[in-house]
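Just one protein chain is left out here, and the rest sit where they should.
Residue numbering begins at 1 within each chain, and the chains themselves are lettered A, B and C in the order written.
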Amino acid sequence: MKFAIVVFPGSNCDHDAYHAAKHVLGQDAEFIWHKDTSLQGADAVVLPGGFAHGDYLRTGAIARFSPVMQEVTKFAAAGGPVLGICNGFQILLEAGLLPGAMLRNRSVKFQCEHVIVKVEQTDTPFSLACDRGQRLRIPIAHGEGNYYAEPEVVERLESHRQVVFRYVDTNGAPTPEANPNGSVNNIAGLCNEGRNVVGLMPHPERACELSLGSADGLVMFESVVQSVAQGTVATVR
Amino acid sequence: MTISDEVLQRHGLTRDEYGRIVEMLGREPTLTELGIYSVMWSEHCSYKSSKVHLKTLPTTGTRVLQGPGENAGAVDIGDGLAAVFKIESHNHPSFIEPYQGAATGVGGIIRDIFTMGARPIALLNSLRFGSLDEALVRRTFSGVVAGIAGYGNSIGIPTVGGEIAFDETYTGNPLVNVFCLGLAGKDEIIKGVASGAGNAVYYVGAKTGRDGIHGATMASAEFDERSSEKRPAVQVGDPFMEKLLLEACLEVMKTDALVGIQDMGAAGLTSSSCEMASRGGAGVEIDVSLVPQRETGMTPYEIMLSESQERMLLVVKRGREAEVERIFGRWDLHAVHIGEVTTDGLVRVKNGAEVVAEIPASSLTDAAPQYRRPMAKPAYLAEAQQLNLATLAAPPSPSEVFRRLLASPSIASKRWVYRQYDHMVRTNTVVTPGMGAGVVRVKGTQRALALSVDGNGRFVYLDPFVGAQLAVAEAARNVACAGAQPIGATNCLNFGNPERPEIMWQFARAVEGLGVACRALDIPITGGNVSLYNETDGKSVLPTPILGVVGLIEDATKVVGRSFRDEGDAVVLLGSGRGELGGSEYLKVIHGLVKGVPPVLDLDLESALHRLLVSGVASGLIKSAHDCSEGGFAVTLAECCFGTGMGAAADIPGLEAVAGFGPVATLFGETASRVIVSVDSDRVAEFQALARALNVPATAIGQVGGDRVRIATSGEVVLDEPLAELEPLWSEAIDRYFAIPRAVA
Amino acid sequence: MRARVFVTLKPSVFDPQGTTVAEALHTLGFDAVKDVRQGKYFELDIDATTVEAARRLAAEAADKLLANPVIESYRIEVGTDVKETVR
Partner (left out) sequence: MRARVFVTLKPSVFDPQGTTVAEALHTLGFDAVKDVRQGKYFELDIDATTVEAARRLAAEAADKLLANPVIESYRIEVGTDVKETVR
């Protein structure tokens, strides 16, 4: 299968996502410039981490106007799998492809460290290969990852099982101490109602090789390969 | 025009220097020319006080591809690749505006690296501050850290290591030294040269404003009337702009349309144009009216001297301009053709049709003044070197000393700091901050690079010659602990006012020490930076040479960190203690003293130790390694345990010392060339044989396990502490300074 | 024409920055400061002939880009009719 890795001028995890898809997983991957208007027939789209347009105003605020986002929106509407990692997640929120918004971390500082997330749902293209309740040790690296949505929205997210990943402690409990940034309900990642668009703050692409401290993130990439192979997600051409 | 003493003084030029300018030009300089000379002949750009000394450093070696003289040095790391690296200081700006000062320091060193055609892949920093007990220092410290994070994180270069120490002498003059390393094809290194008459000179990047035109270089009454409001001495960094420049420049460099490139750092357009012309043996003609300007009414003087950030100067082959402009355009950057390379060796600055400066390029660089400034052994030394333990108060119990040292900010965990740095982006970081030297793998090869920055100002203060050697040894030892062969070094020399003979003496002796150590350890110095005038109210900071050492690891899968790995492993001490307390953290924390002589350094032993570490790690015998530095053996042993959940028990020979000081000297003395390693218990003999062959003392002193840190000296237990109590003292010490009492609801 | 746009977090949204500033002020002894909210402030130089046109443009810019309606609200002032202390 083929991954499209969208490159905004300030993306800085684009090469990491590419490396994970292409070199670790052995799949096809292609960079798509943010001004491009074609996704080059990719099977899945990754919006990588970074600071898309410097993000001095608000993370992702300007990126949503990039020409490529119209294509991403169409691809998502047609059921294609889209993964937003960190800044990519923030862009999906700003673009309205996922609900809610990001606030500054509770610590008001950038935080880079490993956290534990629990896989809450396995019926998304990016968690299909996980076990429900599986715990993944994956790094975060962000200053604005404090997920917020209006209480009604959060309630709907929970009742529609759209919370895909949650920050938990080593026992799997979503405690305040396990929550690195103050996100409501310890939400680390979520999906849209169609379940094909997933965004998360942790960086699975940084946890695909044991030599880097963890290979727990690989399962997310394996999931999408599997779901494309099984046809559980739409092929968008 | 008549140049008054006052104008010269404001330009930091002496009457003699002015005389040389007139002689070189054959006439009086224009105001713009005077400005150009003043910055090019400034200490910062010309190294006029330090050059005679720096020339003595060893700068060559079989791996050296680029020594001092370019924007950064480069060494061959095999596989057709070069490691390009350098360190720079941003001390003064970081005191005035900690966030922006530190951020722009990061921006500057990154430009030095990609200017060479290398993709930056790792950052480190070495920081010095006053005591965290002071609110001002806390603000400077947190601002500097946030600035380093803010810039490095957003541009996407991981900060993989660094070091921080605290001492009152840095209160009004913190040190912010930033190191950057990049990778380039060995044959693709690009230089800052201008050559080929008729080739185009391009300006690209941020617009030019009045930033950083220093008070000292203001020229006339007319200039003074413009309030200082208009001339911020602090630049604001724009990491997004730099990211665009980085990507676009690397793309342009892949074409062969580029002749040379240089960033506009200190002294901006002036130094970049003059240095490129001088290196290329050519001339350059530029028209400042074409330079993109952020503000209105800027004079040629201001445009030439501005230090606005994120700007590059390029020389492009004639006929290839459109191609280069197109690449920049793709990154939304507007490259502006502002001049040409000429053959006359002159830097000619025009403002439209009017020539405002015309100076022989070499008179600004090679022919800049050099001084052998007077030196004198400092008066403080004799007294400071006298350490008579018998006159000190009796030491507290080992347990209390241990706890206080672990919580001392210079020793305590720096997690509060490096958690704010993205240290994993680019997915190369094999050893993360806090685990020893930073290690990054080199994708596409089997290799990895280990990086460390170190320097102990107290040791240098007490003996610059030995202290500087200890800095080299420590940085090199740190990379060796990861399993890396040290292959190159860069240095940042932070000292006080060189016009004071005692400071100049410190400087000269330190440079001598660097040379001796680098030669003995076979580590060429490929570049560096000198930061002088680090003083507040006539009081200098501790003389602080910082060494950045790059080490090469042949097999990236065989890298070790500081932490013990398995219960039951043998703990082996390499080297042997001498109980040296001179300049130690113990003396400072417990007795408030900086006294004595620094530890003795045996460079033969040090070199053998590095060989043992490299082969011991490569053969898989060594499972963890951590060098003994501040806090000595006991602190080092505890640090090997922290984060693992495992304790350790060790028995080391007790050392003789003045009555009552035996245990503290044994436990907390800072004898050099010692490393604690862990080895599989049934391979200890094999490892010791290896050590014997290399003449390195290797004593099996205990084993990993349990939940306490227990140390006996000659069989008698002198420390026996629960890990669960020790660890938070160390891991949360810095956080505690920033814990804000919660607001009452 | 000069338009000022103030973007603040909605009252129902927790403001980590404001809280941190308030705590820092308390440690500095500013106990009389009961609460702090931090927001963003933009000064737009707008090429417009009437105050109303400038205000409309600023509001449009705020809707589209400067504020995120999920968490933020904004306020606009146009012209120079604002009492102020400059320092």
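Definition applied: a contact is a pair of C-beta atoms (placed from the backbone, for glycine too) under 8 Å apart; a residue touches a chain by one contact, two chains touch by 3 or more.
This one's a predicted model, so the numbers in the text were calculated from it and none came from an experiment.
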{"item": "Given B:33, B:211, B:325 or B:474, the one touching the chain that is not displayed", "value": "B:211"}
{"item": "Touch with the omitted chain, as defined above, among B:76, B:238, B:502 or B:727", "value": "B:238"}
{"item": "Hidden partner chain, touching residue among A:24, A:57, A:108 or A:215", "value": "A:57"}
{"item": "Residues of chain A in contact with the chain not shown", "value": "53-54, 56-57, 61-62, 65"}
{"item": "Positions on chain B where the hidden chain makes contact", "value": "96-97, 100, 206, 209-211, 229-238, 240-241, 294-295, 308-309"}
{"item": "Touching residues (missing chain, whole complex) on chain C", "value": "6-8, 18, 21, 24-25, 28, 30-48, 55, 57, 59-62, 64-66, 73-77, 81-87"}
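The definition used in the following text is that only the chains that are shown with their structure count from here on.
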{"item": "Between chain A and chain C, centroid-to-centroid distance (C-alpha), Å", "value": "31"}
{"item": "Where chain A and chain B are represented by their mean Cα positions, the distance between them in whole Å", "value": "36"}
{"item": "Shared-contact residues (touching 2 or more other chains) in chain A", "value": "none"}
{"item": "Per-residue multi-chain contacts in chain C, two or more chains", "value": "20"}
